[in-house]
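Pasting in a structure now, in structure tokens, and then I'll have a few things to ask.
Just one protein chain is left out here, and the rest sit where they should.
We just call them A, B, C and D in the order they show up, numbering each chain from 1.
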Amino acid sequence: MAEAVLTAERVAKAFGAHKVLSDVRFRIGADEIVGLLGPNGSGKSTLLNIVSGFSRPDAGEILFLGKSVAGMPSHKIARQGLVRTFQLPSMPHRMSVREVLRAGSRDGAGLLQAFTGKGSDDAEAEELIEQFALAPLAHQPASSLSGGQKKLLSIAVALRSRPKLLCLDEPTAGVHPQLRGRMVELLKAFNKRGVAMLVVEHDMHFIRELCGRCIVLDRGEIIADCAPRELTENERVVEAYLGKSVAKQKVSA
Amino acid sequence: MFEFLIHVAIMACLYGLLSLSLNLQVGFGGLVNFGQVILFGCGTYGAAIAFSHQLGPVAGIALGIVFAVVVAAAFARLGRNLGADYWGIATLAVAEVLRILANNEAWLTGGAQGISGIPLLFGDMPRPMGPLMTLGLCLVLLLAAWWLCQRLTTSRYGLALKLMREEPQLAASLGYDLAALKTQTLMVAAVLAAASGFVFAHYITFVGPDQLVSSETFLIWAMVIIGGSGNHLGAIVGAILMQFLFAFVPFVKDALGLPSEYVAAMRLTLVGGGLLAFLMWRTQGLIPERIGGKQNG
Amino acid sequence: MIRVNKVRAGYGDGPDILQGIDLTASGGEIVTILGPNGCGKSTLLKCIAGFVRPRGGAVEMEGRDVSAVPVHEKVKNHRMGFVPQTDNVFSTLTVADNILLGARHLPVAERNERYAELMAQYPSLASKQERKASALSGGERQILSLARALISNPKVLLLDEPSAGLSPLMMHEVFAAIAEIRDRTGMCIVMVEQNAFEALGVADRAYVLSLGKVAIEGRAADLLADPAMRHLYLGGEPPAAEGKPRFAAV
Amino acid sequence: MHKALLAAACLALSSLPALAQEVVLGAVVPLSGASATLGDDQRRGIELAVDKINEQGGVLGGKKLRVIVEDSGGRAPSALDAAKKLVTVDNVPVVIGEYSSGITIPVGQYLVQEGRVHLNIGSSSGKIRGLGDGSFSLIGLDNVSSGFAAQDVVDNKWKKAAVIVPNNAYGQGVAEQFQKAFSALGGEVVTTVMYTEGQTTYRRELQQMERSEPDVYVYSAYGKEAATINRESFELGINSTPWYAIYLSMCTSDADPKFVQGQYGLDLNYIGPDGAAYEAAYKAKYNEPFKTSFNGYGYDAVMMAAAAIEKAGSAAPKAISAALKEIGNGYKGATGDITFDADRQRSKQPYLKLKIEDGVQQR
Partner (left out) sequence: MVQFVVDVLIRAVDLALIAIGLSSVYSLIRFPNVALVQYATTGALLALGLQMAGLPLVVAAIAACALVGIIAVVLNVVVFERLLRAGSAIAMVGSLALSMVFSAIFLVTAGPRPKRFELEINPPLRFLGARLTEHQLISVGISALAIGVFALILFRTDLGRCMRATATNSVLASATGIDTRKVTNTVVFLSGVMAALGGIGLSVKGEMSAQLGLDMLLPVFAAAILGGLGNALGAAVGAVVIAAAETMVTNVNFGPLFGESVLFIPAAYATAASFLLLVVVLLIKPYGLFVSEVKRV
């Protein structure tokens, strides 16, 4: 495994008396795509929020590229190269898809660069538009896209910012099945180009195709850290997903 | 008539500057600033205070810009953790406090009597040339401001502003520092407003706190909304249209023989009613924002 | 009791999120709607409830077309109960006020009687009647929300992810309460769930949505045993016969 | 947009003077905004004078006199719009106006620059004095009225005065000038309160003044503020101490008589040689007594301008200005004798000493 891009140590978070995360520790290698799984309410979203700076951990340490980012404001974390997408991406009314994509890169987005910068050609954005099959929609207001298209756009725009670690929150939800295979290819390609990924997802096919490794959360704790195909054999995981009775029945069957 | 038109054109340019400035904040940054007139006031008082201390106009514009940037920074600081509506009220309150200060601190601002006798910018020139030169200066300023705004908003910086306006969370997740963006936008806008104030002071030759009442802010708001928020040309057109309408209300009154109360009501209705009508039926204004814009690619 | 006929729906100017859904549910059964995030299951429930007006097709209750009837009217006239997801109590009101609000249109005597019954039914609430709802735990809130919907004795009960945010223990308790309601009252219960296997444990029938269409439908017990479900939720090798996940074929 | 401009331009052209058939003057007064009542009354004075002159056969051998009255809206930019319209479109030699000092000053400056004659009929700020050649004040500036008031207060044996005035150009001027004159006469201003206009109550300001235990309250206020202050001084019972009003009728016109019973004050004197007839004409035309004290200046301004035009035999600004300087030496106006000092400001003004005792009485 390559050196770690993200390391979480003893991360804990509670809302009032309700413990959402306790003693969460994991690491993600710079060349990995890691799935983050778990039933509803297991703390996946909270963990994603903490890692990306949208929520502060109560305790624990998070190192990104060897630097502590715990409790840092989200935009600073993003500037270091840790970028996330949202489960229900909401997109601007008065910006076209192309504009949103171009806004993904902060290169030349400084106030003074508006005067010193050259023209606004953005080959990379155009490439992403093609790759994500957004070309026919490029002039449309971003808010007019369907839920799945918005999702694609949000992944594309996150990739446009050239992240080192990309956290995807349910990337396939609402995305047309025909595009899912394409998405797996794309994400893998970007992974080859050096983007590590942490993927929260329910669609297990997607996970199996995309991820080399899975972390499973249940009740705020990590109950498994293994390859996706090992999941069906893991009694704790089956129990967490299907319930105790089912687990017994299924695993023994 | 010719000189009157020059005068109206000069005022339209100055309002155009203010309108561009507010448009940058409202139309692009999504910043609901109800204290716009005080940024203008920074420019007028910069000119006036420099004049009363026998400093030249260069010191005046510098002073005006410094004041404006400081006030903008204060606005931005207030905006850091306020919702848009609260922030609007807060800027209104700050503007009022500053106006009250200007009204009372006579040692600096001349108090309610203001500072008069500020020299005309081209006062030495022969008759029709002076106003024409002023108009020229105003036009140059307006064009420069338009170019500046256009450059800003069609660049990547403009994309960042728009993204902040509509999806602040998305912008933050991509690494944009929203607080810094807001502060910068307010400061650029403040400089434009101060420039307008500076020229206004040297054109009207008098500066006083009565020029800074909040109804002036709402007039500028009407210009931006009616013209088309998010479109620089719209903001300028809105300003020119409103200024000309205002200037020609007396002619309409002369022609129709209306009583005096109706003149006031007419102005209020122009601003308030126009604003409301556009908000209700044509929110995008006369010249709407261009989505996808002119940018190539 | 409920008949959803070729319903299409979406938000604002957006595209259709539901693309022609058919669904039925009758008294005395729990029907659960399953599917991944973004498949439209919440929208479907909102459509049935009346928060979202269908763009096409119809929603019928007791044989009448109620597509255009707003929620509050249905709650009053058609005796429907609705429990939204997570944010499902009035946090600033007391527990008693929360419940009584659900019975505003009932005569006082009946209201009090129903209230007393519910208190007997749910002792965990009875001890906290004057507390603010914000002071309750997640499970208690869910029960409170159920009680609020139940006090008007509805014929139809719609539940949006009743297990969301609950610990497994609490989840079991809530599902047990739901099953008990069905058995005792013979209500028609439609619920949207993410925890598919828990839901299938209590439900009688299920619909699995995918991208705005019904992908699988059938008896809950069958689905539970169906390898396609296991496949859908946990991956693994697809069922031998089909080679492709079943939902993609529908 | 083009159509609107075109229409406006047509309107503008239609209002151009019918060549040489008439002499046109201009006026800028606040017909709208906070001072609209006063501005409207100024306009009445102007109208009456125009009527009278035209009845008497006009000016310059039978030409009609016309005054174009423009609204300033109480805003400096609108006032300048109006003044520039009058100068550049209507080409008037004389502009009368405005009311607020903050507006009169820029308008006056503009007119002086343009070489036109400016007749100040409503502002009393000391800064008017510096406007330059061509600007005349028909109304006594702060130093005149405040000096008179200070003398009157001293004559009544009141030594400690509390002053309350609006916190605007007018009020700040009055306060400063009164303080100067009153101290020179041996009195002491124990407190000066500048109230912010537009509040619903001034109780706290009044109570603050009360603490300094003055012999007399000296005040000047108008409109809603005057009404509120008078009522609240009555409610607080501090009207048992004498009140002295600078421009009594302006201060009390909107107040219930009960509140202002017993007040002293000075006011403008309309009983010049022309005054009684003017007062009668006003009543006849508008069916009410003087609405404010300010209409007379508008009347006098037009009458003096007409007289100057006659005397100069020309409607050229330079000639009118020169003629005005000559006329302005004991001119018998409706507001009393008008005499300009070297700075073309009215040097003294006959004031009435008044007291309210079941109606306004002369002392």
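By definition in this document, a contact is a pair of C-beta atoms (placed from the backbone, for glycine too) under 8 Å apart; a residue touches a chain by one contact, two chains touch by 3 or more.
Computed from a predicted structure; not experimentally measured.
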Absent chain's touching partners (shown only) are B, C, D
Of B:L78, B:A179, B:A255 or B:L286, the residue that touches the missing chain is B:L78
By the document's definition of touch, the residue of D:Y110, D:Y195, D:Y282 or D:Y297 touching the omitted chain is D:Y195
Touch assignment to the omitted chain, from B:C13, B:L92 or B:A193, lands on B:L92
Chain D residues touching the chain left out here are 32, 34, 36-37, 167, 190-191, 193-196, 198-201, 203-205, 207-208, 211-212, 223-224, 227-228, 231-232, 234-237, 254, 256, 258-259
Logged for chain B, residues touching the omitted partner chain are 30, 32, 77-78, 81-86, 88-90, 92-94, 96-97, 100-101, 103-104, 168, 215, 218, 221-222, 225, 261-262, 264-266, 268-269, 271-273, 275-276, 279-280, 283
Chain C positions in touch with the non-displayed chain are 49, 51, 70-73, 75-76, 82-84, 87-93, 97, 100-102, 104-105, 148-149, 152
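Quick note on the criterion: only the chains that are shown with their structure count from here on.
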The chain pair with the larger count of contacting C-beta pairs, comparing A-C against B-D, is B-D
Looking at Cα centroids only, farthest away from chain B lies chain C
Rounded to the nearest Å, the gap between Cα centres of chain B and chain D is 33
Taking each chain's mean CA coordinate, chain A and chain B are separated, in whole Å, by 43
Dist(centroid_CA(chain C), centroid_CA(chain D)) in Å evaluates to 76
Contact graph of the chains (line, ring, star, complete, other): line
One finds touching chains in the pairs A-B, A-C, B-D
In their shared complex, chain A is touched by residues of chain B numbered 151-152, 154-160, 162-163, 165-167, 169-178, 184, 188, 230, 289, 291-293, 295-297
Within their complex, chain D touches chain B through residues 1, 4-5, 8-9, 11-15, 31-33, 36, 39-40, 43, 68, 70-71, 73-78, 80-82, 84-85, 87-89, 100-103, 105-106, 109-110, 113, 125, 127, 130, 167-169, 171-173, 194, 196
Chain B contacts chain D in the complex at 1-4, 7-8, 11, 100, 103-104, 106, 111-114, 116-117, 120, 123, 204-206, 208-211, 216, 237, 241, 244-255, 260-261, 263-265, 267
